[in-house]
Structures are given as C-alpha cells and as structure tokens.
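Every protein chain but one is kept in place in this view of the complex.
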C-alpha cells in the first residue's frame, strides 16, 4: 500500500454513457495502468454512478498535477464529484473513547501491526481511565471531560485540539453524543460503532433491550455519524447468535467481539477509500 | 420420534429448590428413563424455571394416566404449569398462505420427506393461485377470500373450518393480519414468518425499507402471532449478507431462502415441544 | 435479464497495461454503454487478468457480428481468450440426480419461479424414484440405470441423449462418478454439489466422517466436476453450526439445507457468466 506510484480515483456523478471509457482513456493517455476498478450504478437510466479506480503511474508524485488537470476535463464534461488520493498518503486519525477499552485497544493493536494504514493523531476521552493502556502504544491521550453542563466547552476544546489536523475521527465506543455543530466544524468524516443491529435498538442500552425483546441474534453497526443520532449511512454490520440462556451482561460480552471486528473493517475500508456516500447509504467497493 | 413409549414433560413454574430432584424421582418411581433433559432459570432467586424432559417408559400408552397422576402431585407442590405429550402423537397443522409459494412448498416438501412430524389438516389461502401446486401433495386447499370488507366473514369461515381440529397454525407468508378475536378463538398457537430481522422493519414492505436504509444484512423472524402485530415472542431468526449492489427485488429473492429455513426450524422445534413461552420471549430447548 | 440489447463480455489474458482502456474504447466506439464491469488480476506484474463487462447496445442482435469483429482486434492485440454472450440467450441445462430429491426439486422450483434463467432440457437419473415429482414441472425424465457393469453403456446412452444439446450439466446429488471420457465428450461444463466443506471429507459418506471427527461446522461445496474426483475448481461453499447432539442422520438433514442453497447460487452465477476459470480455482464476479 505504500507504493508512492499508486493512486485511487473516486468518482460519483449522474449515470450516463461513456464514463468508464472516458476515464480509462484519460488514464491510458498519461501512461497509467489500472490495477483495480469497481463501479456501481443505482440505475442505468437516470441513476447515480459511483466508481473507484486504483492505478499505477511511474513517477506519480511529480505527475499528479498533470493527471489531475486531465481528469478535471473529464470530470467537467460528466458533472463528476471526484478526488484523487495517493495510496502512500496515510490518513490522520483521532480515536474517541470513554471507559470501554475493547474497540480502542483493538484499533491501536491493528495500527501497531500495520493492519490499518493510518497516522495516529491522538486518543480523546471524556474519562481518564484508559490512559495507562494507551500509553504503551506511544499515542497522546487527551482527557477532555464532558458533562451535560460542560459539553459545549468540551467540544470547543476538542475542536481546538483537532480541527484541521486530521482526516478521520473514529468513535470507539465514545458514549457522548457529538453536536451537529461539532460534526460540521471538525471537517472530517466521523465513524461510529453502535452496539446493535441498526435500525433495531437505536438509542441507548441496546443489549438490555435486545434481551427484553428476546432476539436470537445480536449485532453491531459501524456508520458515519450525522446529526441524526444512529441514523447515519451504514458502512458495515455483523451479528452473533444468542439464546435465552444469555443475560444482558453476556450479550454485551458477546457483542464486544462483534463491535471491534465491525469497527475495524469499517475503518480499514474507509482508509482504503472504499466507502462512498450515496445519499443516506454507502457504496462499499 | 414415533416410539409410542416416549413422552415429553414440559414444565414452567417459579424457580425453587428441588424441582429436578422431585421430577426425576417421580419418573424413576414409575420406572421411566430420562433420555433428555434441559432446563432454564431466569434467576435462581425469585426467577422463573422452565424444563423439558424426554423420557422412555415401557407400555406408556396404558400407563400415561398413572404417570400424569403422579406428576400432578409434584406439580401441585411446586405450583407448576405443565403438560405431557407423546412423541408419537402428531400435531395437526393448518398452513395459511397468500401468493408467495416458497415457505408453503418448503413446509409441504419437508412434511412429505418426514422432516416435520405433523398431520397436515389443510392449506388455507386468500388467493386461488397456489392450488395446483398444493394438489400433488394430497392436501386439501381452501380458498377463503379476504378483503377489508369481508375479513370478519372470512375469519368466521376459517374458524368454522378449523376450530377444534388443529394444534397449530402456520402463517407461511400469509399477507393478511389476523384479528385478536381470531387468535383467541382458534385455540391453537399461530406461528408467523416476518421477512425482516425484527424489531427492525416491523410492518409492511421490509425489503424496500431495508434497501432504503442501506443495511448490510437482511433477515427473517419466526414468531408466535399475537394481537400486537410483529410483536409476538420470537422463536428463531437468521440473516444473510447483502450489499449496495442488491435491488429491493434481489433482497426479496435472497430473503426467501432465509425465510423458509427460519420458518421450518421454528415449526420443527414447536412440533418437538422445544419452544416454551416466557412472557414476551421464548425459551428454545 | 431478458433485455435483448444486453451482452456480457468475458475475458482472460496475461495482465498488461491498457486492457480496460482498450476494451472500453472499443465498446464506446460502437456506441455501447457499460452497465457493469468487474476485473481481477492475480498479479499486476506477470499475472493473469480476468474481466466481465456487461453492456447495453441498441439493436444488439443485428450488430453483434460488428461488435465481435471489433473486439477480436483488441483480443488479438492482448492475447485474450474471450467470449460474448447475450443476456437474453438462456443456457440449456440438464439435471442429473439419483434418489435424493432436495437439490433437484429446489432447482426446478427456482427455475419455475424465474430465479434461474435457463432452459430445462431434461432430468437424467440412474433411478426411477423421482419421476413422479419431476412430472408436474413438465420436464422430461430419463431413467438411465447405471451399475459398475453397465456404466460404460449408461454414459454412452446419456451422451447420445444430450451431446450437443446443452450448455450445462448440473449434478444435483447424482451419486455416480462420471468418467473423464464422459466429461470430455459432453462438451459442456458440469457443476457438482459435494456434501462437505471440501477439501475436508472428500469422497463418500462425508456426514458420517464429519460426525466421527467431531467437527463443529458442516458444509457443502459446489464445484466444476473434473476427472479428479472432488478436486475441481470450487465455485461456492457454505457451512452450518452443529454440535455433539447431532447424529450423522441429523447432520445430513441440516446439510440438505446448505447443499441446495450452495448449489443454487453456483448455478445462478454460472448462468450469469459470473464464474471464470483460473487454473484450478475460480474467479466469481
């Protein structure tokens, strides 16, 4: 992934004839070789088109401006929203956590093993509890207390700390609701993990409610956070089988294993520019 | 399963000391051998206790009354709700369907293969469409049309046809809501299959809504029908993975495979007396 | 799927620069619109390249020869193996079965529901047992007895019946081993369902051996049949959870539900030209 000559082209636009031909001709014209290409159309007639192309181009860092100027011509002709990212440019990520350590440590562990190609900016928590566990990873830990009374100030502090310095926020079981204002001003996508199979059991205490309803599977959902709580575009979900034998506490224990895997998948796909927004849904290439 | 000397004892009562000892002593006292036993307690202190014991007793049909009189003494002492069923007594079942054939034919096919130990009373449908497909199975097909205007009469007709003649109703994608009055007067449990992972997408058109919400898994839920639509005790659920590539129609197609398997499991477990009601939930042994 | 103006281009060749650009330019040149495109490279340097492109072209049936002549030029330049299929041309399929009905009836049922876009040539069986169940589907049933002594004659009879008349053979739990000679002369791919998670328990009686080994999951495998028994390229696999409680007979019963779903998926993907051979493996788009 660290090949400096590999880039990813991400495109969305109204579906129409000739998109793939135009883009691949453009890339061939500058000497690029398409390694990988995936596209999706919601409807060939009047729908939306989404594309992710991974290509190799010798001396890419020096020729990026050229490639982008050529792509801009195609993009204009087709009305594309698009971006080009270098596979070698790691996204800068901040992890938000509260008291649960399982998602946070799992992401740190995967990052240390090079499973997740990101630069770790810091960990932010509204509790001091996990500092000693984060410390061995060599990542800064910011304790930003937040209560209903201090939330406005807490978000302001977090914004000062982070705004402009990161490309992604991951809420690794952060048990505070971020305001719509924060989400706008942080200027980076925010991925959250919800400990239920959304839209079932949106809101607090999903395991207790899953137990009460007597479901036979529990799940977890990774989604982009929006101002509408638990309603953002879903990136990934998974489930595990449970039974009448499990208490709400055991559901939570089983759920932890799903949460950390689902969140890690969502983060990895995002870092690889595989997740495209399609209104209130996602396209995952 | 057709061994005439095998019975199942189903018990629920407040949890308390000595239940298993008392029941197993009672069965040992009449010479029965416990083949299988499962129990569950929601809380050893003040909770509810559930038990299913399968036992073998030589000459059981002639000694059933004796066994029941002995069990009644234990049951009285512990405040048990209980019943004894013979494994060889097949439950009488009516299948309700509309236009979708997948759940209906799957159940008929399993019944013909002896996967489901039941006596088929008849198929009831509010449409004539599936009669020719049911015919080869040698099962009576009753077309009972039902519209909002005629629903009261339709239910009355169905009750006249069925009341007192069956032990179970299975709604195999029956697209009409049965009234609370019908559910009371049919005097048999009713199992429904809902084409979503309840409580997500309760109500109509779950696949369209799942598509709109962009979930990454779709599911099906078999539950006992109650007057509260889609809110009855859940017996079984399962899911399948989907993606942005699937249209609502493809979700429905994938969902059919889950629906028929989930419904078949729920019916089999019910026929084997494995499903006990625990308030709004089930215990599945 | 029955749009007469939709075609699928299937390509495999050594990976090299410019393949996608050349193909999409070629298709754009005749006015075709790419609906869908998937490709895979085993290695951008010196590996193999596989592609499936679905495109729409007005008046395709009359312009197919033109399109093919243009594609042939590209194919020559890149050393491609390729073929063009019309989405509206249904493949002609023969189903082989023995005494188990679950895979056979499931495929017939899906075919009748239009889940599988194929023309049913006939059912061939070495037993007469399932004729009455096939009859209602309106499909010819050929009883071709086969014993170790008569196998050569039986295969010869089947070849006379089928050779040149079909595009696919599906072994729906056909319990005879087809000879390498038959597989060559039938001149159509043959899909088999094996009732284990290959390569575990290759060969006969997989459920008995799975029970003996005490595995906690059982599975099924759909693969292309080759002269090396149970060793052909795998198309699809799935599993179900089992436990010490299950007898070999119950494993077989649980397995039936996996077998029919796995086989149906493999057949559907093959009919949609989604399965490409890559040596002893498959690429499934």
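Order of writing sets the chain letters: A, B and C. Residues in each chain are counted from 1.
Throughout what follows, a contact is a pair of C-beta atoms (placed from the backbone, for glycine too) under 8 Å apart; a residue touches a chain by one contact, two chains touch by 3 or more.
Every value quoted in this text rests on a predicted model; they were computed, and no experiment measured them.
In the complete complex, the hidden chain is touched by one of B:44, B:79 or B:279, namely B:44. For the options B:17, B:62 or B:184, the residue in contact with the chain missing from this view is B:17. Among C:53, C:71 or C:283, only C:283 touches the chain that is left out of the view.
Within the set B:28, B:77, B:140 or B:163, the residue that contacts the chain not displayed is B:28.
Contact residues of subunit C toward the unshown chain are 40, 197-201, 212-217, 219, 233-239, 243-245, 278, 280-284. Residue positions on subunit B in contact with the hidden chain: 17-22, 24-25, 27-28, 33-39, 41, 44, 56, 241, in rising order. The omitted chain makes contact with subunit A at the following residues, 101-102, 105, 109, 113, 115, 133, 136, 253, 257, 261.
Basically, only the chains that are shown with their structure count from here on.
Comparing the residue numbers each copy contributes, subunit A and subunit B share more than half of them at their mutual interface. When every chain is reduced to the mean of its CA atoms, the largest separation from subunit B belongs to A. The centroid of the Cα atoms in subunit A and the matching centroid in subunit C are 37 Å apart. Put simply, the C-alpha centre of subunit A and that of subunit B have 42 angstrom between them. Across the assembly, subunit C contributes no residue in contact with two or more other chains.
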